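Scroll down for the structure; my scribbles are underneath it.
As you look at this complex, bear in mind that one protein chain is not there, while each of the others sits in place.
For reference, chains read A, B and C in written order, and residue numbers begin at 1 within each chain.
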Amino acid sequence: MARKSYRQAINEALRQEMERDSRVILMGEDVAGGMGAEGEDDAWGGPLGVTKGLMPIFGRERVLDTPITESAFIGAAAGAAATGLRPVAELMFVDFMGVCFDQIFNQAAKFRYMFGGKAVTPLVIRTMYGAGFRAASQHSQCLYPLFTHIPGLKVALPSNAYEAKGLLIQAIRDDDPVIFFEHKAMYDEEAEVPDEAYAIPFGEANVTREGEDVTIIAFGRMVNLANEAADRLAKDKISCTVVDPRTTSPLDTETILETAAETGRVVVVDEAHPRCNMATDVAALLVQEAFGDLKAPVRMVTGPHAPVPFSPALEDLYIPSAARIEAAVRELVAGS
Amino acid sequence: MARKSYRQAINEALRQEMERDSRVILMGEDVAGGMGAEGEDDAWGGPLGVTKGLMPIFGRERVLDTPITESAFIGAAAGAAATGLRPVAELMFVDFMGVCFDQIFNQAAKFRYMFGGKAVTPLVIRTMYGAGFRAASQHSQCLYPLFTHIPGLKVALPSNAYEAKGLLIQAIRDDDPVIFFEHKAMYDEEAEVPDEAYAIPFGEANVTREGEDVTIIAFGRMVNLANEAADRLAKDKISCTVVDPRTTSPLDTETILETAAETGRVVVVDEAHPRCNMATDVAALLVQEAFGDLKAPVRMVTGPHAPVPFSPALEDLYIPSAARIEAAVRELVAGS
Amino acid sequence: MQLSRDELVRAYRTMRTIRAFEDRVHEEFSAGNIPGFVHLYAGEEASAAGFCLHLEDRDNIASTHRGHGHSIAKGCDVRGMMHEIFGRKEGLCGGKGGSMHIADLEKGMMGANGIVGGGPPLICGAALSAKYLKTGGVAIAFVGDGASNQGTTLESYNLAKVWNLPAIFVVEDNGYAESTASAWSVGGSQLDRAKGFGMPGHQVDGHDFFAVHEVAGEVIARARAGEGPSLVHVKFSRYYGHFEGDAMTYRASDEIPRLRKDRDCLELFRKRVLEAALLEESELDGIDEEINSHVAQVTDEAKAAPMPTERDLLTDVYMRY
Partner (left out) sequence: MQLSRDELVRAYRTMRTIRAFEDRVHEEFSAGNIPGFVHLYAGEEASAAGFCLHLEDRDNIASTHRGHGHSIAKGCDVRGMMHEIFGRKEGLCGGKGGSMHIADLEKGMMGANGIVGGGPPLICGAALSAKYLKTGGVAIAFVGDGASNQGTTLESYNLAKVWNLPAIFVVEDNGYAESTASAWSVGGSQLDRAKGFGMPGHQVDGHDFFAVHEVAGEVIARARAGEGPSLVHVKFSRYYGHFEGDAMTYRASDEIPRLRKDRDCLELFRKRVLEAALLEESELDGIDEEINSHVAQVTDEAKAAPMPTERDLLTDVYMRY
């Protein structure tokens, strides 16, 4: 097993699934790059190089560059999925959902139900999310709560390279439309990643550590901050369970409820804006289903109800930090 | 004071604000109707006649029909709002947000923040939502949780004709972008509506009744079902407080927390799909801020995690009912 | 292009079935037996029939909110459709879709669509599948004049061109989008737009089945030959309101009677084949009768058929969750 970056893990998952199944194709803006230009082919491989190297292996027939026309090509991916292919489309930044959401939430997501169970739509949409890149308000959003809200979609949020590879392979093999969220600030982060292909099932949370005092439920990149906070807290003999639900839809409510019951104190960490987000989703689950197990208020650590600012000085204050998670845990422990 | 329908109340609010302020203009598909056609002018007044009669008064300069081109005209409304007008744009069904969401959530909503406080965008988007019309999966959604998630937007959900008039007038006078949700199944419902113009402030919940046993917090059309349930429960000496928050953003957390504390038992009713919705938003608020006041689990009564079905037989099962609200209240009361 | 006797019969049957179906749905809606939003295709039959007569199951079409005609022409089961419109369990979509979401993927009917402009992107995908899987299939997006202004439609023109897809865009211009005239809402012209995106464009009288069929044959052959997308601007009219319940005050009062009298696609078809002695009047009348009674029968069945039940409410959301 070798150490690989989040970027490499995703690239490898795509390559292995494309090798395995010729119906898997990629499409997106500059996923290869250089169309019609005089210089090198495979010039980009996506803006951050995640799909680089795939076009030379699989050809332009399977790695399709597109014009800037998200409705048309995300819709084309949905249409292709409903007619025999297994497309992986790249919505470069999830912030661009606003120009193509219809094809995702009214078309792909609803085919099966509207058509009385007769459609199968094995579509994957890979997309970048999250703050920390100094990319400002229109390139830093999370927005997975919006997709989680929509029945018919599945939503994956890999928290490290190992998770990214396994969840992406599952996404590609999955017969339902999956929105696969890649945190742009994590592409260079490394983890041990097996060379062979493996799928991580959806709806099964990963408990990254077990503790007795507080359960931290965190999403995507926040899992790492939660673990960091837990490390620091451990030094003060506060022991935490950290849960990475891996997918927000389906959500592993069982593990959440179990681990919450074990400690009776829960912090939910969600990088997204605070209203109608995953933190509220989990907190609400707990107060409805695990009320008797709770010894203390559920604490939500989230981004604020404000767009993401550009200035590094502000953005650093904006993003939930390990320190804020730590503080929330301490508060809970102190309060009881 | 006369009884007026929800439709009339909205029409009256538009008329009075247009009379008051010449910068208020309307735009949307067939908001007047008959453009370029040989028959009558003002042929439609919107698909359900809500804007009927306004064009003859204010002319086509102020009541603008549009091609079917939501990105362009909703964006135009945003651009006009940022340059001196106070447009009220009609997004016929909120289900169509997928073809124009960018102009709402990345443009109008973020101008002020991105531009460092220098933009003012007095935009209103009126839109129809909700099930019960046998309009199937793409014309029956709620989706207000998605808008509530977005910082920079305000979201109003009038629960009857009186509320509709007052909240719409506030929306038009408001200097921030407001998404105004009209429940399509309520247009013929009547209430006492004053003839004169009045504004209902945003972020101030309406407590429609006060009780001792359970607090029901309900949104939009669900307020009426909640009151119906409360009526029935009253016969069995179960007394309920019913709260209509009126706006989901801003949300009157104070009233919610207060009324929850008074009874210690809360049911939240939200017609939307259950994940990351307003029910979770309120339940999460309670378990974070009012944990000590809660005597029982918070019960959420919502639509299911499935698209809205067409068949009347299924749709009737789909929508939260007064009976389900009643059952949730009884369960809470019995459990304690 | 000379059609065989069989093809002529098929064409007429298709158009007559659509007409009979729509007339009956209109009646049932007026009687309060059908709920929801229902958009009828009566008057426009020659377009669906003219294109779909060239198609096989491997070919895909995407329809609009006004989808009954395309569905019938593409081979959807009429009984299943009527059940669907009545929201019955045995409907083509189990009652979950209704009029606006009739689909049958096995027949290559990718769905009516409640979203104006929803279909063209999907059709780019179906065309991509056909191209990639080398099925020889083509994919057709029917869009209204109103939908021809929607960004999703316009983007799809470009994508189909740039990817050189076997896709065809049929702009069914019935003169109105709801109450708004296409003469007002469409800046420029459909033909110039085709050119603007580098596609061949054709305009055709949509009341004339033979004219539509001819052009359809050309653009479909072109697509099958790998020569890329085309646009066809079909001009005609609808007989009923935008949706059922529309009083149509925006139309001149004599517009529809005039059209029905002079430009009805079924009448024109009959006239033509009778004059050319290709089919017999009695044969056509026999078809009419047979179809009318079939539609009556499936309608009666649908009205008596069971509704879906609570057990159906939450199925079919996912393949697996």
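Simple rule for what comes next: a contact is a pair of C-beta atoms (placed from the backbone, for glycine too) under 8 Å apart; a residue touches a chain by one contact, two chains touch by 3 or more.
In this text the structure is predicted, and so the values were computed from the model without any measurement.
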Which displayed chains does the hidden chain touch?
A, B, C
By the document's definition of touch, the residue of B:Asp175, B:Glu204 or B:Glu254 touching the omitted chain is B:Asp175
Out of A:Glu12, A:Glu29 or A:Glu90, which residue would touch the omitted chain in the full complex?
A:Glu29
Since one chain isn't shown, list which residues of chain A touch it in the complete complex.
29-30, 33-40, 43-44, 47, 65, 67-72, 95-96, 98-99, 133-139, 304-307, 309-314, 317-318
For chain B, which positions touch the chain that isn't shown here?
25, 61, 64, 66-67, 69, 71-85, 87, 102-103, 106-107, 111-120, 151-152, 154, 174-176, 203, 250
Given the full complex, what residues of chain C touch the hidden partner chain?
149-155, 157-158, 161-162, 184-189, 192-199
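What we mean here is this: only the chains that are shown with their structure count from here on.
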Contacts common to chain A and chain B (chain labels):
C
Of all the other chains, whose mean CA position lies farthest from chain C?
A
How many angstrom lie between the centres of chain A and chain B, each centre taken as the mean Cα position?
30
Distance between the centres, which are taken as Cα means, of chain C and chain B, whole angstrom
35
What are the residue numbers in chain B that touch two or more other chains?
71, 95-96, 98-99, 136-138, 304-307, 309
Chain C residues counted as touching two or more neighbouring chains:
91, 93, 95-97, 101, 113-115, 151-152, 317
